[in-house]
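All protein chains but one are shown at their positions in the complex.
Then we have chain A:
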Amino acid sequence: MLVQFFQRTHYSLLLLGKSKEAEIKRINKELANIRSKFKGDKALDGYSKKKYVCKLLFIFLLGHDIDFGHMEAVNLLSSNRYTEKQIGYLFISVLVNSNSELIRLINNAIKNDLASRNPTFMGLALHCIASVGSREMAEAFAGEIPKVLVAGDTMDSVKQSAALCLLRLYRTSPDLVPMGDWTSRVVHLLNDQHLGVVTAATSLITTLAQKNPEEFKTSVSLAVSRLSRIVTSASTDLQDYTYYFVPAPWLSVKLLRLLQCYPPPEDPAVRGRLTECLETILNKAQEPPKSKKVQHSNAKNAVLFEAISLIIHHDSEPNLLVRACNQLGQFLQHRETNLRYLALESMCTLASSEFSHEAVKTHIETVINALKTERDVSVRQRAVDLLYAMCDRSNAPQIVAEMLSYLETADYSIREEIVLKVAILAEKYAVDYTWYVDTILNLIRIAGDYVSEEVWYRVIQIVINRDDVQGYAAKTVFEALQAPACHENLVKVGGYILGEFGNLIAGDPRSSPLIQFNLLHSKFHLCSVPTRALLLSTYIKFVNLFPEVKPTIQDVLRSDSQLRNADVELQQRAVEYLRLSTVASTDILATVLEEMPPFPERESSILAKLKKKKGPSTVTDLEDTKRERSVDVNGGPEPAPASTSAMSTPSPSADLLGLGAAPPAPAGPPPSSGGGGLLVDVFSDSASVVAPLAPGSEDNFARFVCKNNGVLFENQLLQIGLKSEFRQNLGRMFIFYGNKTSTQFLNFTPTLICSDELQPNLNLQTKPVDPTVEGGAQVQQVVNIECVSDFTEAPVLNIQFRYGGTFQNVSVQLPITLNKFFQPTEMASQDFFQRWKQLSNPQQEVQNIFKAKHPMDTEVTKAKIIGFGSALLEEVDPNPANFVGAGIIHTKTTQIGCLLRLEPNLQAQMYRLTLRTSKEAVSQRLCELLSAQF
């Protein structure tokens, strides 16, 4: 057994780690020795140089810093001995340094090795490029490698390396890999005799096909016929590519993945052949195993699962879908945990196909059993996912009940997600809303700590919007509150619902107004400040609903513990409510405190939260799109599907501001529509007003136009740092919030706001951050960015938090600008001016003449144009003092070619900037952005 081979203990290995100090001492001695050898007068021979570079690498890999030896490693590259060259390349790959001088030398050595016609040296050079994959290397070799790849006399092993090397360069710098004649020859590598070449080429073709499906369409029929030859071969046919009796499993998986880049083949012959392959793979799963070894079954099932993925991807052959489902059903009870896990996972996607949904449902008992018995939490998690995916009106009561009972013992790590799922299912499939209310109250009872604000806001929204359930809800919360210890979230829901609908049960002497009030107030002292604030609002609502308890409530409001409460918010509420109850007439009270109007219906905030938690791709919207189109809980039209913009929590205050994305709803009840000025002040505890932009924000914003990292905002309390990267139409921004004080920030809520105009053009996705930021701590938030179409405005980042007793509110513009989606384009002078002329329509050109704000330095200007994102084209403009650039703005919908020309006038200290693009708004915006840089 292989396992044993690693088991032999080695004394010397133990010694190495024996004492940290001893190790460091020995290593420092060794480093000093090597340094002296490198610096010595005597030139080292190749062997010694290799020996010492190798030692340095060893020391580095033990975890120590190395700051010398790079030059010696580069020298080794030009050796003619394999071992010396290999150590040199390894050092470069592991300790790559972007020192520009060395890069030039390294590239030179690589160039020589690529031209050497020595397959070993070519291999080393290609592996080095594939490991480093830097832009400089792409610039130097992206044109050369396709030639190596398709040349007739290239050795097979070199072809394998060249294919994957090119793939790496295409991933890092797609703009630098020129498409051309070679692409069609690469596709034909799928026919190559050498299966290793096919294996490498398939990866390359798959990646290229994802980006250029049209150009690589011919790969479909070639991949199908290759796959067909593999799956029908006898287990010995492929010799060394047969792994534990399975013919070429990895290549089969890759070919099946390549086919997932395309819809089902149109050509009936190809399609028929593919269906045959898939059937053969499914048939083989039923045959008795050729070996008992797990390697055999793993390799066989790797192919099977990939085939099932393709079947699901095509979603067009009901017969195959149902067979796949039955096969997975067998795996659900397999003794291998891996297979049970993968079957649950794969079935989850099958559940969303209309052809196999019913077949998946037949496995409900097995899945519920998995939830109860699996030892690995990740398997139970998959079971929860699958139950969620297979849920429909017919089995919702059973699934919700099972999830609730699992919740009692569920792992902490997945409780919140289960709570969200139960809440969504309960809402979605509620026929009887009493069931819905019971379910949510159960949720709070069982897992109150994991019931997020979204969930209890939602139950309140639904109760308010449906008058048939209001009386039942009031009765149920009243009963639930009888428990001696109930979760604070229940107090919130109870307080809110009784404040609105307590009158519906007040006729029963067992729940008279005074009893309701006493019940709520008995919980008051155990609750946190936001809940107390909410209860105070309930009390003032009681004053309106039940005049008979007004004196009792006034006494409470008047007590020192309220009127002189140390918390400003509570004190203010007590003072204002008391005053309101004293001075306002019954009519005014009734108007100010009238019942909440129905909430406007939008996407469920809970669903939005689940999507945020799991990423949009993992929450299937099939239910919304296919089966459940007619379902709507609240009697209003269903919201538009899945707006992916950030923070779309439907707080009722959002629309008041006319902002597309809203901050989370405040902790207290939302302002009543008839509220008037007084109450608005009371309720605007937090989050309903966005601060104007912070001073200096514009300047900071401009500094980020040509760079991606730095400090965006800083005041005495808070520092906001940014780190971002963009590729094509996608980007990712890390926002770092640093608490500069030694005191906690509470209710820390950053919100991204896109105006109505911006929202359709720019998608921002993020997750909420922890609401508490400790003194001196830094929290990080990741924003995923997608540019859908060109845009002008920038999103606003609003941050609200409590510091000490004060409420802080800061807004800054987030520097996500159109030029971030630039990809530079190199072109020759002739091409440039030809395109320039093509864009001569007056709407396509925007020009700006402006005074220089900064010293006119050629190098700085060049750096800014490159930082802006366009290529800087040398020797294009006849006047060498001018700067010329070109690039493509990538958006999801289109790509826009952009040309620019900057003409400095040193005497006048002026610039003239001209932008030409095919779209006026783009020319305009880019010109604005770039003009502000000089």
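Here, a contact is a pair of C-beta atoms (placed from the backbone, for glycine too) under 8 Å apart; a residue touches a chain by one contact, two chains touch by 3 or more; residues count from 1.
Heads up, the rule we're going with is that contacts and distances are computed from a predicted model.
Its UniProt record calls the unshown chain "AP complex subunit sigma", which is the correct pick from "Cullin family profile domain-containing protein", "Sorting nexin-4-like", "AP complex subunit sigma" or "Septin 5a".
From the set A:L259, A:A302, A:L570 or A:L593, the residue in touch with the chain omitted from the display is A:A302, counting the whole complex. Touching the missing chain, out of A:V74, A:A130 or A:V884, is residue A:A130.
Contact with the chain not shown here comes from a single listed residue; of A:V782, A:M856, A:M910 or A:A932, that residue is A:V782. Screening A:T120, A:N369 or A:S512 for touch with the missing chain picks out A:T120. The residue from A:T183, A:S203, A:T434 or A:Q719 that touches the chain not shown here is A:S203.
For the options A:N33, A:T218, A:T232 or A:S413, the residue in contact with the chain missing from this view is A:S413.
With the whole complex as reference, residues 2-8, 10, 12-13, 16-17, 54, 57-58, 61, 63, 81-83, 86-87, 90, 93-94, 120, 127, 130-131, 133, 157, 160-161, 164-165, 167-168, 171, 195-196, 199-200, 203, 207, 210, 239-241, 243, 248-251, 253-254, 257, 295, 298-299, 301-302, 305-306, 337-338, 341-342, 375-376, 378-379, 413-414, 614-615, 732, 734, 780, 782, 784 of chain A touch the missing chain.
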